[in-house]
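This report refers to the structure that appears directly beneath it.
The complex appears here without one of its protein chains, the remainder shown in place.
And then chain A:
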C-alpha cells in the first residue's frame, strides 16, 4: 500500500522514572509480562505491516530493544532498529531516519501505544483525503480511574496537561485547530480564516492524540527540513501543519456574515453546543452558533487549500491508551488483563485470570480474577492476589497481599508484606512485613523489613 511504518520507541522516559532505567528502556517495560512495544508491533503485524523501522533513543537502549525484537519476532517481522541520540525529540528522531523513508506516506506510531484501533483505518482515511497528516484521536477514558483512588490526586493534576484542544469540522474529518497540552490556557485563540473556510468548528477537549499519525512523506520532510528547531511531532509538527493548511487562502478571506466571532486578543471562544461533551467538560462560556448563518457552507474547503489535515476518531469501544506516566502504566496493566483482555493475547482461565502452569501456589492462597501470574513464580501459603500482575520467577512468601499492583520479574517478597496500588520493578527485595501503598519501587531496590511507605517513589541512586 505504499506505506512505511516508523515506530518511535523512545528511550528512558522521565515520566516513568523509577520504573524505567538504563536496563529497562521504556519500550521494554512489561505490560502484563510483555514489553509494551510488543503491543504496537503485534497491532502492526495484524494489519499486515511487516516492514518496520523502530527508532530508539540512545545506543544502549537500541541494542537492548533490537535484541529483544530479534529474539521475539525473528521471522515474523522485518524490523530495522535505528538508534538516535537522546533528547532529539520525536521530530528529531524522524529527521534522523528521514533518508530511510521512500514510500509516499509514512505511518508514525509511538512505541508506547496500547490499542486495538486498526492502523489501516487511519491510513485509509489519510489516503482517501489525500491528506498531509492524519492523526488518530481517541476519546479520553472517562471515569476509568475511579478504582485507583490512591493516586487520584496526582492523576488529576497531570491529566489536563495531556489533553489537547482540538477543533474539528462539522463532519469530524478535518483537523482545524490543535492546541497541545502545554499551551492550553484559560483562553484560546482561534484563527478566523479557518472559521471562514469551514463555516463551523467543533472544539473538543475530550479527545486525546494517540500519537499515531499518517504523514505524507514529502510534506513531513519539508517541514522537518524547514524548521530545524521542531522538537516534537505532536507539539510542533502537527500544529504547524494544521495552522498552515489555509495559508494560501488567507489573502482572499472576505468578511461575510457567517462568522459571528469577534476576533481580538485572547478572544473568548464560542463553543458549539454539543450536549455530549458539554456535560462532560466545563470549559469557558458556551454559546450557540447560529445554525442558519453557517447553513450554506457545505462546500467548506475550496480547492485552494494548501493541504488537508485529517483526523480519525476511534470509536468509543476501541481501546487506545498511551503509556506515558506511572498512572498510565498501572491503568494499562489493569486493563490489559481486565477490560481489554483481548489485547493481552492470553487465554483466560475459568476464573478469569492467567496463571502460568509452572507457577506454584501455596495452601489457601487465592488468586482473584483479572490477575496474572508469570512463569515459575512461587507463592507461599495464605497469600491473596487481586487485580495484579506478577511477573516470572518471583518468590513470594506467606501471608502476602498484593492488590492492584504490578510486580515485575525476579522479585522476592518475604512473608507478611502488603502491597497495594504499587509498582515493583525487577529484582526488588522486600523483606518481611513491608507495607507499600501507591509506591513505585525501582529495580534492584531492597526494602528492609517492617518499613511502611505511602505514595513514595523508591529507587536506587544511579551511580
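Keep in mind that, in the parts below, a contact is a pair of C-beta atoms (placed from the backbone, for glycine too) under 8 Å apart; a residue touches a chain by one contact, two chains touch by 3 or more; residues count from 1.
Note that contacts and distances are computed from a predicted model.
Only one of "Putative lisH/CRA/RING-U-box domains-containing protein", "Translation initiation factor eIF2B subunit delta", "NuA4 histone acetyltransferase subunit" or "Phosphatidylinositol N-acetylglucosaminyltransferase subunit C" fits the UniProt record of the hidden chain, and that name is "Translation initiation factor eIF2B subunit delta".
Per the touch definition above, the residue from A:130, A:352 or A:366 contacting the chain not shown is A:130.
Remark: the omitted chain is touched by one listed residue; of A:6, A:24, A:49 or A:389 this is A:49.
Set against the missing chain, the residues A:119, A:167 or A:421 yield one that touches it, A:119. Residue-level contact of chain A with the missing chain is found at 1-3, 47-49, 104, 118-121, 123-125, 127-130, 291, 295-296, 298-299, 315.
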